[in-house]
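With one protein chain withheld, the remaining protein chains of the complex are depicted in position.
On to chain A.
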Amino acid sequence: MDKFRMIFQFFQSNQESFMNGICGIMALASTQMYSAFDFNCPCLPHYNLAYGLGILLVPPFILFLLGFVLNNNISMLAEEWRRPQGQRGKDPAVLRYMFCSMAQRAMIAPVVWVSVTLLDGKCITCAFCTLVPVETLGNASHPRLSQGEVQRVLARIPCKEIYNGQQLIANEVAVRYLRCISQALGWCFVLLMTTLAFLVRSLRPCFSQAAFLKSRYWSHYIDIERKLFDETCAEHARSFAKVCIQQFFEGMSTDLVAARCHLPRKAPADAGEAAEKLLGITDWGTMNMALKSWHRCKPPLHLHPPALSTGNGWAGEGQPPTHPSEPRRETAAYYSWV
């Protein structure tokens, strides 16, 4: 548990490390998905190719899209791309950098799926079993079958239990041949991807290092700025809510006092903090009224400046909150809480 927490903390310490962590988890998830998936070749002439190639190509596409979805920065990229220029210029190099770094990370899980699939060999065996060269690998002296029959027999190669063409071509020979081709393709694919990654990574410092440093700084800046803005807004919302609710309670107690025509009871000088926190609501009936009013008639999203408090707890929702200095209800003015 502690080990897991430490690894988790290490990855969270830095946004890039975090994204690399997600990338690694998706690659592991893709191998796990493949081994958990129950591959079931249909062993029918026209369906094998579609099934085999489908399993080879559709899950990588899904994993690629998932890589984008799980990446927090995609909404940041979209926002930066679509925002109006305003007073701040837009740098296409920064957008390109963000997109490239996201696409590179999203590519890893699909590449792992394709490599594992090819190295395992089941998909290619299923997809291309009807194309096995019977003349070279099979029994040339076997009585001639029609083309359709041959296709049907060959299509059953991946399904050993129902294979009936042992005289035409031995099942093991065909499977070994197809698996060898699949593994060769797999290793070539991995070599190609690794070479591409190596070239991309090593050619960059040779050509555009200054531009790269600039793009990296500003893309990081946009990310931090968005987070800080969200934090500032959250702080603001908290203060807004606190003052709004405080003013609601104050307004409530003032209105009730006005309605009952009591003289405002001045709190004794040494009442202490607890009395202040009661905000003037000190009995069961008043509290119930406050709760009912909170539900039925929430206060408008408009804070009064503290000096001009006018006990406006009952203001309806339709009040246009434009000029805070306007007095609202004259009846309440006599019992200002000041």
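Operating definition for what follows: contacts are C-beta pairs under 8 Å (C-beta built on N, C-alpha and C of every residue); 3 or more make two chains touch, one makes a residue touch a chain; residues count from 1.
Please note the rule applied: contacts and distances are computed from a predicted model.
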Hidden chain of the complex, named as in its UniProt record, picked from "Sorting nexin 1-like isoform X2", "Exosome complex component RRP45", "Proteasome assembly chaperone 4" or "CAHM3 protein": "CAHM3 protein"
Selected residue (touches chain absent from view) among A:74, A:95, A:119 or A:297: A:119
Among A:25, A:103 or A:184, residue touching the chain not depicted: A:184
Residue touching the undisplayed chain, where the options are A:44, A:197 or A:258: A:197
Where the unshown chain meets chain A, residue by residue: 2-3, 6, 10, 79, 83-84, 86-88, 119-121, 137, 170, 172-173, 176-177, 179-180, 183-184, 187-188, 190-191, 194-195, 197-198, 201-202, 205-206, 209, 217, 220-221, 224-225, 228-229, 232-233, 235-236, 238-240, 242-243, 300-303, 305-308, 321-325
